[in-house]
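Got a structure for you, written out below as structure tokens; questions coming shortly.
Excluded from the complex is one protein chain; the other protein chains are retained at their positions.
Per-chain numbering from 1; labels A and B assigned in written order.
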Amino acid sequence: MDWSVISGTEKRLMLNAVGVADMASLFAVVPEALRVNALDMPEGMSECCLSSYFEGLARRNCAGCVSFLGGGYYDHYIPAAVDALAGRSEFFTAYTPYQPECSQGTLQAIYEYQSMICRITDMECANASLYDGGTATFESAIMAARITGKSRVVVHDSLHPVWREMLLTHASGSALTIEDGNEPVAGDTACVIAQNPAFPGTLQDFSELARRCHDVGALLVLAVNPVSLGLVKTPGAMGADIAVAEGQSVGLPLAFGGPYLGILATRKAHIRKMPGRIAAATTDAAGRRGFVLTLQAREQHIRREKALSNICSNQALCALRALIHLCLLGKEGLRETARACHAKAEYLKAKLDFAEVLNAGPTFNEFSVRLPGNAEAVTAAMLEKKYLAGLPLQAVNRGGPNDLLIAVTEKRTRVELDAFAAALRECAA
Amino acid sequence: MKTIFEMGAPGRHAVMPAPLDVPAASLPDAVKRDTPLALPELSELDVVRHFTQLSRRNFGVDSHYYPLGSCTMKYNPKIMEAIGALPGFTRLHPFTAMTDAYRKICQGALEVVCEMERLLAEVSGMTAACLQPMAGAHGELTGALLIAAYHKAQNGVLRDTLLIPDSAHGTNPASAVMAGFKTVTIPSNAQGVVDFDAYAALMGEHVAGVMLTCPNTHGLFEPRVADMALLAHENGALMYYDGANLNAIVGRCRPGDLGFDVMHFNLHKTFATPHGMGGPGSGAIAVGERLVPFLPNPRVVKDGGTYTLQDSAQSIGRIAPFFGNFLVALRAYAYLRAVGAEGLKTVSENAVLNANYVLARLRDVWRPAYDGLCMHECVLSAATFASKHGIRALDVAKALLDRGFHAPTVYFPLTVKEGLMIEPTETESRETLDAFCDAMLDIARLAETDADVLHQAPRTMPVGRLNEAQAAKNLDCACTG
Partner (left out) sequence: MNPDTLKYTEEHEWIVNLDGICIIGITEYAVDELGEITFVELPEIGKVLERGEDVAVVESVKAANDVYAPVSGTVVEVNDILEMEPDLINRDCYGKGWIVKMKDINEEEYNELMDARSYRGYLKTVE
């Protein structure tokens, strides 16, 4: 099955119009010896077969467990209107808004998304999206180096281990020096990158760290969880210079790792050093408000090897989902969602008296415990009871064999929490 | 139209979480939000109506012909959307793949990753593929890092340069620089393809690799691509294939067979996944034998009947948190399984036929930048109209909007003055192509008789031409309230 539409007779007519005898003439420029005869791939399928084949594959994934698995990616409820609206093909079959007059829907949505990100983070400007939290972290490091003219990037131990690894890979060819540490080094530090809540769940006030960074001419990059900002002190209020986040928790399904949403916001003074697309308001000749892409001269399609970043395709549709999600929750909804995550996590934490809580300070929606038994074995046993009991921290090199990271979202009910605590007590013994 | 922040009323809300069924908890003041949470307060209908209205101010492939050159705006079949929405995939936590205990509950998804990577390797004539890169440019960066890692492992001379044609996408030099390379530009010749002698003169021991788009952004197949690869390899350099234009040759010839060592696919172009107003896409890469050990970790492998993960000690590391934009790759995998090898051949055949048909109908009026047949897209120039009648590529673009068509790509490639880059794709019918060509010819007539009308276009859109200079100077890019 394919979706080409030219029929046999039309093909003849069109070849005549082109002035060639046959299809082969159109490909004459491709040397005969380099053409492929047969591809080793399964034969095509009808739509009906395709549908049942993929339904079968989907059934082989168990997505029906009660989940306490997080690690930066959470099982939040997504209102039906998010799918309904972001599923409008006027949005998802459009391209990058290079012709603003026929892309006002996209451009206004990006502008509103940027505004929304500023409002939840207390920052002054945001870009139209990056790929995910990890790549946003990398871009923030490059950006900080560009702003400060310095090259040392200090990775705080609160940062997500996977993002830290991504940062190392992405920056391996750059002039950045990346090292672990919790304080800026006077002289050549471009930024410290910290995360709140920390990967293991602990909340901190990073205001003092921000001050210490600024004292030595470095920036503070703060990675955050957008849902937490309904309740938790913002990067803007803490004095961070760049805020980054993984936007999955606001309107994106877990989807086995993507597509997700890289959020990046900063102070207005740094806007020209911020990578990625930016939408801005302006007017037409008749004075009507409209939106355009702006500061494009910083981008790769114009600036080429001198561009701020190579990013072209971004995650615009994911940004739209996040925007719609946050509009539906609204002021009260985001606050209540954050409160529910926190209260339920606290409720569960108190129930797990057989395990040692490892967080030294307050936590938001996720906390680390040391179980009496091996975490990997416990999660395997819990899986038999249809629970995803959490992330064994050893799997990401962030803890001992008995350490487990447990996440709680607003979706979990008291009944589920009670049953989970009892089951975990049994399996962990 | 109002922005969402200018709507609503205090106390209004749409979707709230269930009432709290556990005791309320409090946070210490030091970590509590102490600034106003200035989110809009709206009903569900407020939100639904707002975004429905916004959607109506957009052109998409479903509503309009979108001949945007280099972007391959083909139709995105609905079945792929249905497959991409199956809860077995959408609700699956990615960390299930990362621990032995959970891996048995994501076997279907791991199969998609592993089998898609196998298919991509086959279609490209490479040894292995990796779905991690999340967009074409991200694939380029990954590929450039692989090239760097390969040369480093050879312990040979320092190779710090990538050669890139002047017609290349801007992402190529931008990605090369991010990976730590210098870039040197290869000039095009009068025929719009790489000037081979100039290329040969630039080749040397300092060259790590060559990034090439084939067919190039002039819509022309590089006739000496095999010679270029031979020369690069003789000099110890690697060949990178920018897959942006793969739609022209998919199913007919393979980058691996042309002599390329590493490439990225734009799954959202070639394999029909939606472009989503600019993303998400997928920039999956494929590599030949000698780059396999350097591929990003972790790799999905089949061990007996079970899919599992494997790390390579020589790997460049992690490019995505998990398996890239999985739902995009899933749709593309479904597309490949639907079309099969025969279908792929039909795709490139019709894509090339459609582009040549448009070129044939327009070439006497809108002069092509280069003579002869084209591949999947053609580049025309408005330069004579600009000098004679003051009608520039931008005016043509806006006039097309009024006629119900999205504009071609304009002012790209940078090598063509007043360029209009048209990529029809294989999913458009002859009637649509004819209607578009008629509109282009009509615009040409108007340029001669009534150029002023064209300068005022578009007149049927929600807004007229917008003041971009004002936007850049005032920089109102967030309504922070």
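Simple rule for what comes next: a residue touches a chain if its C-beta (ideal position, glycine included) is under 8 Å from a C-beta of that chain, and two chains touch if they have at least 3 such contacts.
Treat the numbers as computed from the prediction; the structure is a model and nothing was measured.
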For this session: Determine which one of B:K78, B:R459 or B:K473 touches the chain that has been left out.
Result: B:K473
For this session: Touching the absent chain in the whole complex: find that residue among A:K11, A:R212, A:R272 or A:K351.
Result: A:R272
Exercise. Any idea which of A:H156, A:R298 or A:R321 touches the chain not displayed?
Worked result: A:R298
Problem set entry | chain A residues touching the omitted chain (full complex) | 272, 294-298, 302-303, 306
For this session: Provide the residue numbers of chain B that touch the chain removed from this figure.
Result: 411, 468-469, 471-473
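Please note the rule applied: only the chains that are shown with their structure count from here on.
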Problem set entry | Intercentroid distance (Cα basis), chain B paired with chain A, Å | 19
